[in-house]
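Selected chains from the complex are presented in situ; the others are not included.
We just call them A, B and C in the order they show up, numbering each chain from 1.
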Amino acid sequence: MLVNEKVAIEHGLKADEYKKICDLLKRTPNITELGIFSAMWNEHCSYKSSRLHLKKLPTEGKKVIQGPGENAGVIDIEDGDAIVFKIESHNHPSFIEPYQGAATGVGGIMRDVFTMGARPIANLNSIHFGSTQNKKTKNLLRGVVHGIGGYGNCMGVPTIAGQTAFDSSYNGNILVNAMTVGLVKKNKIFYSKAAGLDKPVIYVGSKTGRDGIHGASMASASFDEKIEEKKPTVQVGDPFTEKLLLEACLELMAGDSIIAIQDMGAAGLTSSSIEMASKGNLGIEINLNKVPCRESKMTPYEIMLSESQERMLIILENGKENLAKKIFDKWNLDFSIIGKTTNTKNIELFFDNKQVANIPVSTLVENSPMYDRKWKKAKLPKKNIIKKEVYNEFKIQDILKKILSNPNVCSKEWIWQQYDHTVMGDTIQKPGGDSGVVRIHGTNKAIAATVDSSASYCWAHPLTGGKQVVAESWRNLISVGATPVAVTNCLNFGSPENEDNMGEFVECVQGIGEASKYLNFPIVSGNVSFYNQTKEVGIKPTPTIGGVGLIKDYEKMVSMDFKEIDNLVLIIGKTEGHIDQSIFARVVLDEKKGPPPEINLFNEKNNGESLLNLIEKDFIKSAHDVSLGGIITAVTKMCIKGSKGIKLKKTKNLIHDITYFFAEDQGRYIIEISPKDLKEVTKILNKNSVYHEELGVIIDNKIIFNDKTNVTIDELKSYYTNWLTDYMN
Amino acid sequence: MKSSVITFPGSNCDRDMDVALKKFGFKNKMVWHDDNELPKSDLVVLPGGFSYGDYLRCGSMASKSKIMHSVINFAKSGGLVVGICNGFQILVETGLLPGVLLRNKYLEFICKNVFIKVGHKENPFFKNLEKNIFEFHIAHNEGNFFCTKDQLKEIEDNKQIAIYYCDKEGHIDEQFNPNGSIKNIAGILNKEKNVLGMMPHPERMIDQSLSGEDGSLFFKNLINNIK
Amino acid sequence: MKISAIITLKKDVLDPQGKVIHQTLDGMGFKDINEVRQGKYFEIDVEENDPKKAKGIVEDMCKKLLANLVIENYKIIETQ
């Protein structure tokens, strides 16, 4: 096939990008080469619109062993142990084929983690769907949940936490972000940097088929009416083969045969081979006839661009080929020596004894385009003024019921009950709490993990929203008694070519950066997903933050269920009464305007660290951060989980009771303490200048505030737990 | 006491089972599905997981693996065999246990705690247990036990029903049946009572931090019964 | 040549998948369904060009692996 500008544009390249390719090569590329360029230069692989801004994120810290740039980030958790983790999007494929899209998303992120030598010990997911009124939502939700479970359960990795949100802005573009946390010994971490000349390049795993050719370019295109035509690019996952691949890779990694290893993810053999060569500043030569193929007559173009799943590329030490082959034979996986490292600094491909591509690696990587896209700064919206009379129409318990049964607040048990969350025998906090927690097998340590996003806040004011998500992640870790260590992020946005969407991206990233810097909560890995839009309409800006924290002694872990009658309930952090963008404003008042709650990073840090201090001293019987739905929603969840009730004190604030209970001011936690500890706890909080109030006392099975607010927990529980199950059946 | 846990391609509760057996005093060996011979054992365990990806029918392909010849001989000569979850499915596929395990009634994977009631104690697995009702954990997609009417009568008459799903108080009723299995059956024995298959995972309930310790009771009792 | 095997559940065996599909179809407006039963289908390409022999091989596979004869029946046809 002849290559020209038209063909290049059909590959998703821009005319000037095509011209640049010809200039760099000093000739016209052939079709295989063009395919390789289009895969490497698309948004998904090259980060051409985001690179400039991502550079500003804080990525370093005392605990960081590996920041962004590798398959996943790595942090030190002492005693020679390290945690490898990352989050990744699989949005576009999941909309087209929810089961396979979500399943292969989970498969892909697990490969990123075990490529580095880590055994996955926990999975998480953040999923966003259109309005629950939308016809497609139910099937998409069902398919995605079955897909995530289907893959993770089969792998035997517990899914310990997640997040699920619904909003009409995702009607045409759902989000499926999957995160994996793995455990590795610090001195056994594997990287993707090639080294040494004439080293064998090995292909292992499944055979290459015609799946997902151009998957990476699909991820970089927005949906339009022609979406049907893009369907054949969906890949089918094979979790069984991945389980074998995991065990085989870990077996090989136990020895010292591997120089570099890289999974074949987006853009398959192309990006894996080129990344390894580029990092090692070497060339690679591949004989495509040696690549195990599933279908007959596959062309070099197809082999290079296939996104067949469950494959890895390894650079071995010379002489280790037989040893490696024996392991992959044992696990019944394909194994083939397909090439070697060279000093040419080019990627050279051969097929049927002919050279079919020869490209300098630097042109694909360092010379890939980078754009400083135009973007618009968002103004902070004006505050709404809500008249007191409006509030008089409502009863607190009616609002509470409405909020508890809101799809974004209600229990997600229907979802996480379909995920095996207890396999591996170390899950000590299952989904449904603030963070999932797994023990480090055979030690006293445990890892807490959470995923969070707040698209409504980000949409109202991206800078504040960006900060808020990081703060929320931090709080969810602290609420279980974990010291926050580092984060991974998945940035889901509309088109970078749209100035508003690009502005949302830039400012969210700025907010994320500010908060993570201030909180000493560095970003060690991440992923950007642009073009989440249908025609001209983009999704609400949705950065997802995956946070990881360390609990040194898991006996000190805290959970959110109220423990004991007569214990006191306190709130840490001040309630000013911020109602705009709260779930109360959006759902009950139907008011969508106004700024999100402000983030005061000093208070976040101070409140969080003070709470950790109280946990360390064993004062805290239960804890939960205040998020969607404010104080009373948080307290109700603690009651439901612990099958207890609470008698709430009269509020001493000047604000209206409804404002007090439903406001979404940030930096707040609810804690339960024993009455005998009140003095000591208050002393510590005062000493640290942490604002706190006494909220009430734990009683049996009822929430009582006044005559009008007096309702049993069983009744509230039915609103909270049944909504999603009823909806899905 | 010596135990063997078989690892099939796709097994994923094999390590958990190893940990549990060792914790309660077994000398456990891991055995590869492609081996010909079982090591000398007092107990053989087929662990949970997704052998061969649960493709075709759960357990069908594992039941054809090399080691299963030895396991079948071991069972036929009276050796104790336990199959948990996928292990149960494998035992059914080999014919060592009657019936089949179909997809869960609502076609959804279920991971949660359930209560189970011991059906019969006249067998080496449950005899001497003090309690009758246990809180165990289940995690499966295909635990919907089914057999023909005649088979059912036979296993009932023969006291082969090991455990039932029930509520906290031990009521066996359809509303406490998580997967649609016939008569709320959660586990069965062979005629000779030396082979047990059950869906719940006692190995996931072996310390206080794991939301329950009833699995410990099962293992402690088992090793005492074997001694 | 390619031979197909169709494996169906015996009549008195519960078919949870068929049942749920029936309900779903009903919910989608397909009101006049008496029953839905789900089975399995295999296309097997064997190195044997004699249809009778090829079918014999596949029948053997059904008996030994593909079908669980306790609950399933099989039918062998030439792939269309």
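Operating definition for what follows: contacts are C-beta pairs under 8 Å (C-beta built on N, C-alpha and C of every residue); 3 or more make two chains touch, one makes a residue touch a chain.
Given the structure is predicted, the values throughout are model-derived calculations rather than measurements.
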| item | value |
| --- | --- |
| Full-file chain stoichiometry, since only one instance of each kind is pictured | A x1, B x1, C x2 |
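One rule holds for everything that comes next: only the chains that are shown with their structure count from here on.
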| item | value |
| --- | --- |
| Euclidean distance of C-alpha centroids - chain B vs chain C, Å | 29 |
| Centre-to-centre distance between chain C and chain A (centres being mean Cα positions), rounded to whole Å | 41 |
| Inter-centroid spacing, chain B versus chain A (mean Cα positions, whole Å) | 36 |
| Of all residues in chain A, the ones touching two or more other chains | none |
| Chain B residues counted as touching two or more neighbouring chains | none |
| Residues on chain A engaged by chain B in the complex (per definition of touch) | 146, 149-150, 153-156, 238-241, 243-244, 331-332, 416-425, 427-428, 430, 439, 554-555 |
| In the complex with chain B, residue positions of chain C that touch it | 12-17, 20, 65-66, 68, 70-71 |
| Chain B to chain A touching residues, read off their complex | 9-10, 12-13, 15-16, 19-20, 48-50, 52-55, 108-112, 137, 139, 141, 201, 203-204, 206, 209-211 |
